[in-house]
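With one protein chain held back, the other chains of the complex are shown just where they sit.
Up next, chain A:
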């Protein structure tokens, strides 16, 4: 029996994941020495009931167990393969045809909590992504309790995510472990990753690993895209919704030779229908067109894994008053909003593998990007350009035995920002070389401690030291405790991050030079698996606190201004979440989650008095309920999500007395936005080669009545589109189809 354990270790792919979970692919030797993935192969730990099965791409993921290190891979028609697992985390297994036939069990879970990772990580799989026929990343978190999505304003259509009570800019968002949505891309970045490109999303709460940099303050999200050597040769998705948005996604993958493969991911979408359902004279959604594509190449051999590719994106948005046409730009005839984004990116990853020393690896990530955006809000122009170069060299090995392992490396980040808002220019060049070391102690997978630190030499803000610590203790096979603590650091981009607030008559005032944001995050969680009779379930309870040493404050308390200044006092975010999952019968999943936020920030009051205020636009309470049922082979799939969002604080938007003090923010009475429900549902019918789906968002048809303040007089004081706290558009119905050709 020939056994291949080819590349023990694509640690570039699984860097942010812990070594406590083993992932890999199971293949068969097809004609011409090419590898073909096996779907539904059984992967289990010898002598235990811990088992999993490979997906359509032949991939599997299984948590480590304490009882054994022998992993058995079986598939009927093939010889069983028994592999002794060391510290490796990603395997490529090739099975050999056999006479003996065995039973195969295929299981598929939509959402999973990574039980053995020292970081609290939720994995959103392709199956969960298909639950909401999501158009892009911003819609991918619909069935996830930890991440919530909100509109930032009523005109631009940009969306923001929230986690642990803080906005998405405090989450480090990586695409295949390359820092992706940061800097100027944070405005529309969530719309730049189409849902059909995504293979899986890992959502990590709390401080992240130091390997990926210093910017993770509340958590990290890592997105894995469809791979060039995937099982699907062609994947076509088309989508249309009741607002008139149309979308086409086409993914192609081709195995060029035994070692080379190439993949193309494309997306085109548009909305050209002028909708103004709330009759405020403004388009509810901007007209837009987006073209987006990635071409990547992959080389895979026993000793080497290399990937490189290019990304290109063009997006054009047009919003504002209903009668606005692009020719009227810069005039007072009609209020218009326009944005044009061009983004280009090159990325590469090279990993040296050591087939006989699977715990060892050397990897190098290199990425260069150019982001160029040109926008206008009425008569105000805002142009931004960002050039970024990023490199990360990582070495991983063990000290003595696999109980002690480490990752060490050096990184370099170069950012060149050039922004111009009206006549106000913001320019900045950051050059940051850094080094990191992360040590992992593992005692029989029962107790795991990860201690990491990094030091970065920032050309503008001096040396930054970032320590982080993660602990995991498994009390029993069903009960896991986790704790984490760590520092985060980032340089804010006020205009890109508060872009939606620029659609207003507010005057932008920087009262001082903005310093980098520094925060400390502490958290603990409990994961409990339980059985109610024959029903399986999990319970997850977690608490996190983020404390800011410095924070960018965007002060909107005076309706005439938006003040940017540094924190002068306390700012924190407390987050508590409890989530119960239950599978009452086969293929029927229920989830109920409750989340509580307590987020406060010190604002500069009049006469040098500082006020600790509840942060605006953050709901204190949120409840999520999700139910999904599928027939065998997913012939029919039903899914529904009901969310309740609690009250939010809104800044004062009433009339302003001109005789008032023109100092900094005045203490003005704030109002509360009401709570509201949101209901989404979807039905999918699967045929042998294709799927059709029909669904609806905001089925309760809840709308914020007047999302734009003083919409009648957009060129006068009091006009503000940045106060959207709820859905601007009403009920939306969509339909689409997916077509697949498998290899």
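Convention: a residue touches a chain if its C-beta (ideal position, glycine included) is under 8 Å from a C-beta of that chain, and two chains touch if they have at least 3 such contacts; residues count from 1.
Assume contacts and distances are computed from a predicted model.
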item: Name per UniProt, for the chain absent here [options: "Amino acid/amide ABC transporter membrane protein 1 (HAAT family)", "sn-glycerol-3-phosphate transport system permease protein UgpE", "2Fe-2S ferredoxin" or "Heavy-metal-associated domain-containing protein"]; value: "Heavy-metal-associated domain-containing protein"
item: Contact partner of the left-out chain, one of A:462, A:655, A:669 or A:688; value: A:688
item: Absent-chain contact - pick from A:44, A:75, A:288 or A:347; value: A:75
item: Among A:469, A:700 or A:735, residue touching the chain not depicted; value: A:700
item: Candidate in contact with the missing chain, chosen from A:400, A:632, A:655 or A:669; value: A:632
item: Contacting the left-out chain in the complete assembly, out of A:22, A:679, A:711 or A:732; value: A:679
item: Positions on chain A contacted by the hidden chain, ascending; value: 30-31, 39-40, 75-77, 97-99, 101, 104, 627, 629, 631-633, 635-636, 638, 640, 642, 677, 679, 681, 683, 686-688, 699-700, 702
